[in-house]
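For this view, one protein chain was removed and the others were kept in their places.
Letters A and B name the chains as they come in the text, with residue numbers starting at 1 for each one.
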Amino acid sequence: MSHAVSTDIHAPSSGTNYLNNGYGLRSWLLTRDHKRIAILYLISVSVFFFIGGIMAMLIRLELLTPEGDLLQADTYNRVFSMHGISMVFFFLIPAIPAVLGNFLVPLMIGAKDLAFPRINLLSWYLYITGGAFTLWAMIHGGVDTGWTFYTPLSTQYAQGQVMMAALGVFIAGFSSILTGLNFVVTIHRMRAPGMTWFRMPLFIWSHYATSLIMLLGTPVIAVTILMVAAERALHLGLFDPRLGGDPVLFQHLFWFYSHPAVYIMVLPAMGVVSELIAAFSRKPVFGYKIVAVASIAIAVLGFLVWGHHMFVSGQSIYASTVFSLLSMLVAIPSAVKVFNWTATLYEGSVSWDTPMLYALGFIGLFTIGGLTGVMIATLGIDVHLHDTYFIVAHFHYVMVGGTIMAYLGGLHYWWPKITGRKYKPFWAKVSAMLVFVGFNLTFFPQFLLGYMGMPRRYWSYAPEFQVLNVLSTAGASILALGYLLPAIYLTWSMRYGEKAEDNPWGAVGLEWQTSSPPPTFNFHETPIVTHDAYDYQHQRPTIAAKGEASLG
Amino acid sequence: MRSELQLFPDAASSLAGQVDGLYLVWAAVSVFFSLLIAVLLVFFFVKYKRRNEDDIGQEEREAPLLEIAWSVIPLLICLVMFVWGTRVFFDIYRPPGNAQEYFAVGKQWMWKFQHPEGVREINDLHVPVGQAIKVTMTSEDVIHSLYVPAFRTKQDAVPGRYTTLWFKATKAGTYHLFCAEYCGTEHSRMIGHLIAMEPRDYEQWLSGSPAGKTPVASGAQLFETFACNTCHRDAKDPRPARAPQLAGLYGRDVTFADGGSAKADDTYLRESILNPGAKLVAGWQPIMPTFQGQISEEQLAALLAYIKSLEGTPQQASADGNGAAADRGTL
Partner (left out) sequence: MVNPAPGQASAGVAGHDAHPALQHHFDTLEQQKESSSLGMWMFLVTEVLFFGGLFVTYVLYRLRFPGVFAEASHHLNVPMGALNTAVLICSSLTMALAIYAAQVNKKKAIVPWLIATILLGATFLVIKAFEYKEKFAHHLVPGPNFDLSLFTPDHARPAEMFFSLYFVMTGVHALHMIIGIGLLSWLVVQSRKGRFDSTYYNPLEMTGLYWHFVDIVWIFLFPLLYLLGYHAR
């Protein structure tokens, strides 16, 4: 099948684009093009995903048997700590905003670039520097504090390279702040003519909400980590009970960021899913305005619920009551979103392409993650479930079942735009199924384990927990295969894949109106927006020739 | 004792049933909504499958009632569950007045327990069935968390302060006792058993164990060893007092020199021994030396037990069992 000639009227799809505009290493490492920076992020977050993934496999293998036999206790602790640190700070937080967001925010609002291209490149260098510190810490013995760095364990008792890892997280935090800053300013000031706030795609709305959290939350964890590092290195005693300090204050400061950080991870995922659902139902997202405002509501409420991580920490029971109520409230906008996505499919023209499979997987898994989240926000249950595998299962449903599903869905949706190539739909669908099945088999048993009372971060466990743990490990190997496949066929497609049309899915949205891959300055001429987002009724997309569009 | 595969934990405390009820209702709600969403998604996915490459979806319909319904119904469910869950929570953390006071110290990587009768145990804790038991705990190093899954309760043990947990075992048996808060290398080995025994068996076990002094008795001895009694004199002592009398102090409100006031609970007494000048009682000179670093957690607990045991003014009666729960922490 020869590739179809694009029907895009703006410009020929041949000629220069951001990818063939310079080939040398310098042209990549000193680029200020948001699309190239997105590619740099894509490569680097993938590296951390695979590092974190290997750690995850080691964890699951160790837990195959009740006795600690594969790893030493100390090694196991370092492995799960590094799994958490690489996955949370170096994969989940940057994945969607820094890869897809970086690539798409200017494209979707019709801008030539982000507002501060050099700061954007600086963000990536900060990320890499932070990552290098963390990798150094990993190689030189690792960290055994868990990704949460709780005091006084992290400040006085832990053995590993806490300083270096903390420094890595601190530096990477600034990368996140600057990315958020760039997005906010870009969305405020760089929208194309006609792109009013309520015409913006929901992807942009969710990135705006995410950026607000990055701006308001990240500095607090940065300074908290700084205090931990100062306490550890210089023997200052800010959280040391012997000086009258309060170790629980650390938890307040830590979760003041790290709870909103959950929304840094999941809000962009919701944005991706909104795009996927609209594009593959060829219909506007049901209740567009409500979904848009719900993103902001989640961001705001997300700052008021941190205390739900501390129901058994000795926090006042009245404070816990308030935090519990607020945590329930934050679930409402999320629930509304789930219902709206489901309703969008109604009377749509639903395609069965790969990205849609991921989107449906996201909705299902996120629903379970969200519902179990409200369960553990219920005080009476959380006392029993706190720090058990139930919590582990819950946040993996949100972060892996939610964020990674959406990330993969988004990657498969925009891949032709990003690379100008198509992947093999067969393998893509196989891997989507593997991920869904493997994921549920890995993490559903952990809900049961949690209610049985298996505490998290246990290297060895009581024999009655074994059967469920074996199931979980079996699921993890399927999941690993499901993650390896895209790495192979997507990489393969970059060289051997069929050339992609400008708009292979027949979607509306400014990013599909430019060529694939887009030119360096995104549009041959600044687009003028005359329609609402996803307005398929009045804005017929340039659908590729019949038979060519079924990409995946 | 246990099969290889178990899908629901033992329930052996007076509160376990309440927690299980809450959990099962929530689980049913979750299953209902997950299935609802899943069925709708699959149904729409199949029914509205794109037939023609150029097809587009139908025009969006406004459905304000639907929007309101699916905002309000989840909200109502959440509010009901919130109220129910909070009631259970208050039951979990408010010990009844007649609870027996046990003491626990967590350290890397063991649990040290002391019975009111003075018996000490490590990692294992024997308790009588049918008796409310309140465990006051702290940690010598990092944060630990005392967790008994069969009782559906847990509480962090935080260095530098006291926290409490209570339970009433309803079924004799041996249950897991875990440290739930990650505390370093041997975290997963900081485990033991909670052995609930019929009261008669418990008495027998108690009499067969090497009984140490009761906390009150060893506290009384420490009170002399540390020469506390030279200043905190007995009311009958004819000499002029140099420090506040401690009899009847526990549970009373005290006023400080700087105008503040606090209730004399465990945390306050602890701080007053370790850092006497930080909250100086109004009308007294700051002459008391600090005991920070000179007294172990166990000794401190014994001193507190002794101070609490001192009979005093009738105000002491106001020190009901709820005090400790209401004052869990300041931050």
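Definition applied: contacts are C-beta pairs under 8 Å (C-beta built on N, C-alpha and C of every residue); 3 or more make two chains touch, one makes a residue touch a chain.
Keep in mind that this is a model prediction, so the values were computed, not measured.
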- line: Of the chains on display, those the missing one touches are A, B
Selected residue (touches chain absent from view) among A:111, A:270 or A:398: A:111
Task: May I ask you to list the residues on subunit B that touch the chain which is not drawn?
output: 258, 275-278, 280, 286, 288-290, 292, 330-331
Message: Counting contacts across the full complex, list the positions on subunit A that touch the omitted chain.
response: 16, 21-22, 27, 30-31, 111-117, 119, 177, 181-182, 184-186, 188-190, 215-220, 222-224, 226-227, 230-231, 234-238, 240, 242-246, 249, 253, 519-522, 524-526
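The rule we apply is simple: only the chains that are shown with their structure count from here on.
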Computed distance of Cα centres, subunit B from subunit A, in Å: 36
Task: Over in the complex, which subunit B residues touch subunit A? Could you list them?
output: 2-9, 18-19, 22-23, 26-27, 29-30, 33-34, 37-38, 40-41, 44-45, 48-51, 53-61, 63, 66-67, 70-71, 74-75, 78-79, 81-82, 84-93, 108, 141-143, 145, 147, 149-150, 152-156, 158-161, 163, 176, 178-189, 275, 278, 292-293, 325-326, 328-331
Message: Going by the contact rule set out above, which residues of subunit A touch subunit B in the complex?
response: 68, 73-74, 77, 144, 146, 150, 152-153, 156-159, 241-242, 244-249, 252, 281-284, 286-287, 290, 311-317, 320-321, 324-325, 328-329, 331-332, 335-336, 338-339, 342-343, 345-352, 360, 363-364, 367-368, 371-372, 374-375, 378-381, 383-384, 386-388, 448, 451-453, 455-464, 466-468, 506, 536-537, 540, 543, 546-547, 549-550
